[in-house]
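Only one protein chain is missing from this complex, and each of the others stays in its spot.
Entry: chain A
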């Protein structure tokens, strides 16, 4: 029975229990589901060619044995099989391959297989997200087949493109603009068309990356308030109901002396955001739409794995999508310092409130990834919550792992990407490090600290602006998503600081260690900047004189 039929034929309480019933599980029931499905996955995976290849002839008999003997994996381990889409080697036949950027400058894309069973689970989980996004309390939700959905997502083959397709199979919700039409449009075309349709049909749901949602919302404000020459014609297309609302909103705005914002025109039922840096946008999005966005976690490799509830107080992981393991922060740091170190992992029933964890997933239901490091860091917010009456741990998304810089969910900049950019730029940069930082408006940007070669100072024009321009050009060249940041969001995420010559060498001398190239800790950065105040200089050969 499709979800739409269920809405007609089933009691709302039964629908809630079917999709959101996992919130009522206690931790032992939750773990029972996790372990049982993991046993199934282990059984399938071990038999597959991929499993045999990665296990290198070892036989694994239990989950504990797997965790003990099989090391954590990254995409490199699967690349040769997955990039060539060797479906026959996988635990189950893939129905669709989802694509994303792998690592700017080094590997263009990575793909992840989705099996039928994974897609079924995905459908159930996105429906659960949709139900929860409209809920105001437990078992109270408002989803109708006649609702409308503003399409703010990248289309297939990206993971976000699965969302409307999965919903489309289950409920005839109207996407603005329709999915088929939207897939052939550019980002700005989609937005314009979507809002135009919204003016006559209204918007019930909105889902996108936090950053994109923010940008789109601001666009709407501009469309509504900014003196566009075509305003007259757009008013003509409004339905009488919206026309009335529009005029009323305009009057209010004028009275309050502000621009038109989406909440003046639309009553959102459900608002969902995903991706990184959502915390930077949530408050403003709530202000713009009048509804606090509900965060969910969906990625290319793990699919849709977690959602917040009506309380918006942390995410809960679906028990049937992936088997979750957690690397505590201390172990994560140990591994950053020593790549060969195998960090210890803990299960969902072992996490501690307040602790930061890197998540490790094994995709269930015939998925390819086993003990896979997605590269995301979460903080456990608590093991129970009296407000939404849950007895399972809830988490807050923190950021990507610290050796990756992700700006607004668009880029995945690693050390090698920055190095490639530096090399390609031809600038005489002696040393550098990059860190993700936030500006006064709480918006993220990438801060690259460079030290120029002393020789070039006299021979080349190496001003801050020149460096920035140069590096930006090559960042765009190396990482296509970086280009989108500017193009889609109008963001300029790069900031350059030129360090005094010899600073890196001095730091190394004083601390007897090299500074991490990507995201060193704030204290380390502070130390390094402080260091510049002291007196030292550098000779051509790099020998220090004082």
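We adopt the following convention: contacts are C-beta pairs under 8 Å (C-beta built on N, C-alpha and C of every residue); 3 or more make two chains touch, one makes a residue touch a chain; residues count from 1.
The rule is simple: contacts and distances are computed from a predicted model.
Chemist: Given that one chain of this complex has been left out, which of "ABC transporter permease", "Diguanylate cyclase", "biotin carboxylase" or "PadR family transcriptional regulator PadR" is its protein name according to UniProt?
Modeler: In UniProt, the chain excluded from the picture bears the name "Diguanylate cyclase".
Chemist: If the hidden chain were put back, which of A:22, A:195, A:289 or A:445 would touch it?
Modeler: A:22
Chemist: Please identify, in ascending order, the residues of chain A that touch the omitted chain?
Modeler: 7-12, 14, 17-18, 21-22, 24-25, 29, 32-33, 36-37, 40, 117, 319-320, 365-366
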